[in-house]
Every structure is written in C-alpha cells, then in structure tokens.
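With one protein chain held back, the other chains of the complex are shown just where they sit.
Up next, chain A:
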C-alpha cells in the first residue's frame, strides 16, 4: 500500500462548551437569553439555541426517572456531551468529539470515518467539566456572586474573559485517571525539616498580618497547606499545571526527565515573585496580584494570591504588599530550600538512580487527596506525558469506575491484550493501580508481585492484602 494510504487517527477534541441558565429565557423567542457563554463563539445563533435546547430537554426528560440524579452525559456516535449543574439552574455543558480513525479509500472516494464511541470515559471528562467550574470559581467566585454584583452582564463578561483563555489550555487528548482523582502530590520529608518549615510559615504569618494562609511547595509537590483541602486541590492544580510550568519552561528547556533534577543555582540568588512584580527594584513595577476566592465557614473570602519562589520551593502567600515580605522570606526560605534539597537528594539516593521505575503504578488516597504516579512524566502547560499506552490508561479508568460502584474493598486483575497485566486494588479509601509487563506471568505471580510492591512502597499504611 502506498504511504499516503495510511490510516489516520484522531484523538478526542473539544467540540463546544457552553454555560446556560434556563430560567433566564423561559418564554419562546427569548431563548438566546439563556445562553451565558458559548464556545466556539462563531457558531450561528440558531444552532446555539438548538443545542442548548436539546441539552435542556434531555436533562428535563431524564429527571422524570430520577429527580435527584439528572443525566450526566449523553453518548452519541460522533460525540459525547457532559452536563453539570454547579449552582442552581446554572448548567455547564461540554461536548467532546469521539476519537476516530480515518481510513482512506481507493479510487478517490472520500475516506471512511470510524468513530470509537467507547474509548472515552464519562468519569474522566465529567471531572474535567467540574474542574473547569472550580477553576472559574477560584478566580472569580461563584456565578451567583457575579449576578449579585453586576447582574447577567457582569457574569457574561466574566465567563467570556475566563473561559476564552482557559479553554485553550484544556488538552482533552491527555486527560486520564489523574483528572478523576484531582489529587495532590506530597513531598516526602522527615519530621525535623517539616517542623522547621512549620516554624518558618508561622513566623511569616505572625509578622506579616496581611498573610492569611500559606501553602508551601517544593518541586511541584505540596508540603504544607493552610488552606482547606478543596481550595488547595484546585489551587494546586493551577500552580502545578499552569503557573509553575509557565515560569519554569524556559529554565528547563530541553530537559524532560520525569524526576526533574534540581536546577543547579547558587544560593545567593534569593527568591522572586511568580505573581505580581518581577523586579522589586523597578519603580514602575505594578503591585497587582491575582485575586482568588476560598471558602470559609460562612461563604467565601476574597484574597490575593502571591507566589514567591526560591529555586524549587514556592510559598503562596495571600494578600498584598511586598518588600517586607521579600526581606523577611527571601533569606530564610533560601536556607530552608537547601535543607529540603538535601533531603531530596537523599530520597533519590535511597530510591535508586534515575532509571525507569521498577513498578508502574498510580496511587490515590481519597482522604487526603494524596496521589503518586510513576506512570506520568513531567507535567507541562501543554502536555501531560504518560509512559504507557492509552489503552492501558483506559483500563485503569474502567477499573476505577468499577470501584466507584461499590463501597467494599475490591481487587481487580486484568490481562491486557499486549502481555500487560493491570491490577487494581481498593482498600478503604485508597486505590492502587499497577501495570506489570511480564510476558508469561500467571495470576499467582502477578499477585505476588503486587504484594511485593505494597510491602516496599506502602508498608507504613493500612492497606489490606
């Protein structure tokens, strides 16, 4: 066959994304009022109205069967739609085109398109939609808040401003199980260094009143969060997938080691701000920090996000002012960073050299959102690389769906097509997925292997065999 006649594979992609509120245009002829945001914006008005109307109808219709749990997704041959109602009557809908294979035909006939309807997972993309909303809320507060402040106009404005940029950063082709978890990677640290960090954070917060909460990260991994878990989860996502990569990509250009070796830098180079002014000495510098919204006992509070970085360590400080902070935090943090860096090197020496990890696994704990993956390479703003085939990732996703269905502890072992074994274990609130590549292994051997992994990696937690 000629080279030009090869099959062409298309990954899932975003077809459309819209936000509507059915109560804003209940009467006929006013349907357009319901639509608060529509991507792509160049779609013809009537088509927008038709699509929104269809979603409304499906949700309404399915509600009759189960009033508490309306439909979450709609599967069609060409695409899949995800419905999410984050606030009363506000709906977010994301339409994803199914992956497809284009098979060229002879004799100049148009190519045959084969849609792979079952390749994408509801859980994964459902999580993506929810995350879109959380991210919006982090920077803008709730929809309701915008409505109170400036009515529909303001809300439309805010949605436009936020999602226009945000949707460009969605990479639907590389979404997987980790998006379902939305976990946080914690940096392993000994007690003493951890206490020193505590002490540092407390001192900073004590001497600078304006600081409300502090989070402490090293190497994209969380060490301390003063924010509540849910807020930290989305902030962590923002920092590690958007803010940090944007700032470190130039530094790390050409490197893509999954272990992210520490950047050799001298300690005299203190920290810098990742949000706000880039150079404090610059008299023209603008002291503006992004606002974020976090939950409190009674509603939400509005804060400023200040990210300050020394080498791989970052501290997020909220609320505004700077030089004082720079003077106080800079030197101390530099010192701490070198302490932690030492630990990091020790950890690495223990875990062995940079070679491929022995086990490919993903671990997640629902209780503290701790996640650990030896499958995923360095996350950048643009891609999230995995070291295994998407088919295997799909199996992981499927197992996760099975786990979600029941409360009990379970274990699932799957033999994949390509000599791989995939093992999923669920114990209490923890999930572990292991991918083994042992050609002629049998079930018993695979089971033994996983036991061995648990004994080495998870011996300090209660994880049932």
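The rule is short, and it goes like this: contacts are C-beta pairs under 8 Å (C-beta built on N, C-alpha and C of every residue); 3 or more make two chains touch, one makes a residue touch a chain; residues count from 1.
Quick note on the criterion: contacts and distances are computed from a predicted model.
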Per UniProt, the name of the complex member that is left out, chosen from "Mic1 domain-containing protein", "Kynurenine--oxoglutarate transaminase 3", "Cell cycle control protein" or "Exosome complex component MTR3-like isoform X1": "Mic1 domain-containing protein"
Touching the absent chain when the full complex is considered, from A:113, A:149 or A:195: A:195
Sole residue of A:7, A:47, A:391 or A:409 that reaches the chain not shown, by the stated touch rule: A:409
Positions on chain A where the hidden chain makes contact: 186, 189, 191-192, 194-196, 198-199, 202-203, 205-207, 224-226, 228-229, 232, 297, 365, 367-368, 370, 409, 428-430, 460-462, 464-465
